[in-house]
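The structure appears below as structure tokens.
What you see is the complex with one protein chain gone and the rest in place.
Just so it is clear, A and B label the chains in written order, and each chain counts residues from 1 on its own.
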Amino acid sequence: MSEYKIRKGKEIAFTISITILTFLGILPLFHIIATVFVNGLPVITKESFTFLTGTFSNGGIGPAIAGTFILIFLSSLIGLPVALLVGVYAYEYPNSIIGKATETLLQIMLEFPTILVGVFAMSIIAIPMGTYSAFAGAFALAIILMPYVAVYTQEAMRQIPFTYREASFGLGLSRIKVIFRVLVPLSKRGILTGVLIGMAKVAGETAPLLFTIGGLYESYPVSVTKPVGAVPLLIYTLVQSPSKGNHRMAWGASLILLLIFLLIFIPIRVSLKEVKL
Amino acid sequence: MFRFFTLFTGGRKMKPCFNKIFKSVRRIDTFQIITLPAVIFVFLLFVLMLFVYFYNALPAFIREGLAVYFKNIWQASEEPGKEYYGLIAAIWGTVYTSMIAILIALPISIAYSVFVIDYVPKKLKNIFIIVSDMMAGLPTIIYGIWGVFALVPFLQKYIMTPLYKNLSFIPIFSYPPVTGYSYFSAGVLLGIMVTPFASAVIREAYQMIPFTYREAAISLGLTRYEATKILLGYIKPAIFSGMILAFGRAVGETVAVSLIIGNTFNLSPSLFAPGYTISSLIANQFGNAYIYRHMLPVLYAGGLSLFIIGLIVNIVGLYLLRRWQENVRI
Partner (left out) sequence: MNKYAIETKDLKIYYGRKEIIKGINLRIPKHTIFAIMGPSGCGKSTLLRAFNRLLELNKDARIEGEVLVFGKNIYAHNVNPINVRREIGMVFQYPNPFPHLTIYDNVALGLKLNNLVKNKDEMNKRVRWALEKASLWEEVKDRLWRYPACLSGGQKQRLVIARTLALKPKILLMDEPTANIDPVGTRNIEKLLFELKKDYTIVLVTHKPAQAARTSDYVGFLYLGKIIEVGQTKNVFKKPKNELTKKYVTGILV
């Protein structure tokens, strides 16, 4: 009888430890969100308009927000077309050597250290250009964005039932037309999800921006070939300064960044079954 | 189209030859003409990246050989002749913190996967998964700022200081945790950050275990605990692969780590000592590396090593995962 009790005891201990460990794993997210809100909200609500639109010496992060949007836009411009083409290729030729190599390369790039991408972008764009620029930063971000969108595109198209492929070919359409005029539109939801997830990720990246965009917080950006600021980079800089005032600004900016992230991420995630990390 | 050719060549004799060329030309359809360049472009870009690191690191190799990876010294100087650099401290920091990270990630990601699949009622399951995915996608700078102002003070006060006070005779606790910026803090934060990635892999593998094995385990009258142990043994390769991928992630993380690791050249096994990782070294030193003649190539050499570590880890992790998946699906 006591042997049963020992087994039962182990069972209970196991259940308890799993539960504790799981919550230990989940807890940080809530604590982080809470901390960011608690520290950031007072900063933002104090004078929201100034904070959101003013320049740094006036207590605002407007130029940084503008910079982040410019970077998202520009990197999408550069990265999305390539991503779509690569994703479609990987879908259409899954068994060829190039196709399999492409899939592997995409998986590798998904987790590649972003600092290395940033330094690379610096080497081949910022240095030859002689200046930090939005373009250099966008280039780095495009490299990071590309595998996300490509993988999502490939997955979305894989979900299409074979019969639609048959039907389109049966109508005497060429392969390009079947893929780009029928199958891609058919999977646009999945592709769009990938695009949004990629953009959300890229909006929050800091390391690729360290040596590419330079930073611009006292005036609004006007050119893509000149330095620009970004919210994550600003936070990084501010956290390292000794000034308490700067720290407060960092919290405010963090809250903005968090909100941007949540606003993009949650709706997508809720309407989708599975997400590639 | 074919008739067009025959007009010029007087057809019949040339027919078989032209047919063969025609066939192979037609095989490359317009679709490939549009998409293949993009694919090739991406491959070339990746190779170019590797080349750039190698090319820029070359001066360091020429000057010091591979010793640059094994020395612990960082002496910047206005006089080029007096500059000496070595990366071992950074390499040590990278490996040490990432190991701490996966030591934390291992139990939590397994527990989380089992919990979510076996214990949570269906309605709540999605919420847990969403939380994990959010943690995976959360901007790392937010982890960083939280790390600096919330995690480190907490760790320093409640974990590091008591441990130091009472157990400092043990080498790993022997460094005084003055500020809290240390391998330990960085490792813990990295652990929190990479757990969701390992969880995703393990969770999917655990979910895919064919129902018949679960049935078999339960029908043998095993407790949940015992049955789970068996099922986890079944997906061991996936767990291993998940850890490797998590390690790869941890190794590459820059911003969060550089804010809380203390950025000091140390080669200490003590958890509470501050240190450097390759990525935080690059982040920290690149800005002023232009002033010195020989620092830049060394940093590139560091980047190169990170590149190769990242590549190897990812390839191995993916290969193991795929091989296991193929075996299981039979």
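We take it that contacts are C-beta pairs under 8 Å (C-beta built on N, C-alpha and C of every residue); 3 or more make two chains touch, one makes a residue touch a chain.
Just so we're clear, the structure is a prediction, and the values are computed from it rather than from any experiment.
Enquirer: Among A:7, A:165, A:226 or A:248, which residue is in contact with the omitted chain in the full complex?
Expert: The missing chain is touched by A:165.
Enquirer: Identify the residue among A:7, A:31 or A:177 that touches the chain left out of the display.
Expert: Selected residue, touching the omitted chain: A:177.
Enquirer: Can you list where chain A touches the absent chain?
Expert: 95, 161, 163-167, 169-174, 177, 181-182, 185-186, 188
Note that only the chains that are shown with their structure count from here on.
Enquirer: Could you grab the centroid distance between chain A and chain B? Build each centroid from C-alpha atoms only and quote it in angstrom.
Expert: Taking the average C-alpha coordinate of chain A and of chain B, the gap between them is 16 Å.
Enquirer: In the complex formed with chain A, which residues of chain B make contact?
Expert: Within the complex, chain B contacts chain A at residues 29-31, 34-39, 41-43, 45-46, 48-49, 52-53, 56, 107-109, 111-112, 114-116, 119, 128, 130-146, 148-150, 192, 195-197, 199-200, 223-226, 228, 245, 248-249, 251-255, 259, 279, 282-283, 286-287, 300, 303, 306-307, 310-311, 314-315, 318.
Enquirer: Mind pulling up the chain A residues that touch chain B in the complex?
Expert: 7-8, 10-11, 14-15, 17-19, 21-22, 24-26, 28-29, 31-32, 35-36, 39, 81-82, 85-86, 88-89, 92, 98, 101-102, 104-105, 107-109, 111-117, 119-120, 123-124, 143, 146, 174-176, 179, 197, 200-201, 203-207, 210-211, 232, 235-236, 239-240, 247, 250-251, 254, 257-258, 261, 265-266, 269-270, 275, 277
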